[in-house]
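Not every chain is included here, but those present sit where they belong.
Chain naming follows the written order as A and B, and within any one chain the residues start at number 1.
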Amino acid sequence: MEGRAPLQRGRRSRDDWGIEFSRIIAFSDGVFAIAITLLVLSLDIPPSAHDLNHSIAEQYPDFLAYVLSFAVIGRLWVLHHRFFSEVTHFDGRLMSLNLLYLGLIVLIPFTTEVLGDYSGQSTAAILYAANIGLTNAAGSFLVYDAVRRGLTKPGMEWIIDNPLRWRGVVAALIFFASIPVALLSTTVAELLWILILLSGFGHRWGRPEPA
Amino acid sequence: MEGRAPLQRGRRSRDDWGIEFSRIIAFSDGVFAIAITLLVLSLDIPPSAHDLNHSIAEQYPDFLAYVLSFAVIGRLWVLHHRFFSEVTHFDGRLMSLNLLYLGLIVLIPFTTEVLGDYSGQSTAAILYAANIGLTNAAGSFLVYDAVRRGLTKPGMEWIIDNPLRWRGVVAALIFFASIPVALLSTTVAELLWILILLSGFGHRWGRPEPA
């Protein structure tokens, strides 16, 4: 009886283990949804009614950080969504890498709040850049590793030949590159991030250009 | 191999991409559920046991704001639910517009708390009216855009001919109109919102009157 695998850890196909596959996705979606919603906690309720206009207007860096992080998490969720639509098999390793990725997503509300509250300080910008850079790097590795181990539909092998064509890698590199920039000017670093996001919306993310 | 579309971004049908379609809905439901539950954080725990009755009674504007926002988010969720039951195809643009919409939903717990804490101040009322007005406007645009691009079942083309017949547009306009009202009297503005909500419950929302 022990020869069977009652709590099997090996590769399972999405079709045969539908509920289990759905759970991975449901759990990930839950974490994404909660992390994106917790961003609202980074907005501070003004402590007194005196000059409420002013108190709220003064919070504009918090609002900007909110919008930036909402776009970042939303974008990462779309990419996660798109990638998992290519996944045909899963195993413990995919689940662990996915958890690592989610662990970095969950930090974003924290680094966003620090960024909003101390927007002019390079420490805050560096913390934020490191968080988003690492998240993109972990996400890219998740994709790369799954393709390499044959857990996806055919057609994504190009990412093994040339990982730099995967936009998540590019995003990670640019966020890491913005760390030294933030030491000189946080404003330039922040503009850089917005540029990545806007270019990401304009281009096809994670797809090779037609040959 | 690159000619195929490994992370396809184009239009996908709900029937062929069931899990992916479900994820959009699950993520949206998650955000709605968390935003509506975070409303409870706008109720303040009295700081001291001295005269607890009084401290809680004094919070009645917070309770009113809670009830108002619970009804607003609940209503928007019902409408979102009803609209997505008409959707037959989805693409990246629908997902982005849906994210924009959710980004405004997530702000509601914040503007609700400001409204509850500073209910007599026009700034708080304006912030709230702008939040709900923009949410309704973004939701209406989401619907309009999806119908226009043929992502829905037949039978909703009237919204293109006459967007004003879509109640979300009406709600947006009334909330925007309440902004100048709030400069004169926050009480009148708040009564206006309650009227919209009650009329919304009484009428058919988002449906043409029978011709």
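Going forward, a contact is a pair of C-beta atoms (placed from the backbone, for glycine too) under 8 Å apart; a residue touches a chain by one contact, two chains touch by 3 or more.
Note that the structure is a prediction, hence the values are computed from the model and not measured.
Whole-complex tally (this structure file, single sequence, 2 chains shown): 4 copies.
The definition used in the following text is that only the chains that are shown with their structure count from here on.
Subunit B is reached from subunit A by a rotation of 90°, derived from superposing Cα atoms (nearest 5).
Separation between the centroids of subunit A and subunit B, computed from CA atoms only, is 25 Å. Those residues of subunit A whose C-beta lies close enough to touch subunit B in the complex are 21-22, 25-26, 29-30, 32-34, 36-37, 39-41, 43, 45-46, 49, 52-53, 56, 67, 70, 74, 77-78, 81-86, 152-158, 201, 204-208, 210-211. Touching subunit A in their complex are the following residues of subunit B: 1-9, 17, 19-20, 23-24, 26-27, 30-31, 34-35, 38, 92, 95-96, 99, 102-103, 106-107, 109-110, 113-114, 117-118, 121, 123-124, 127.
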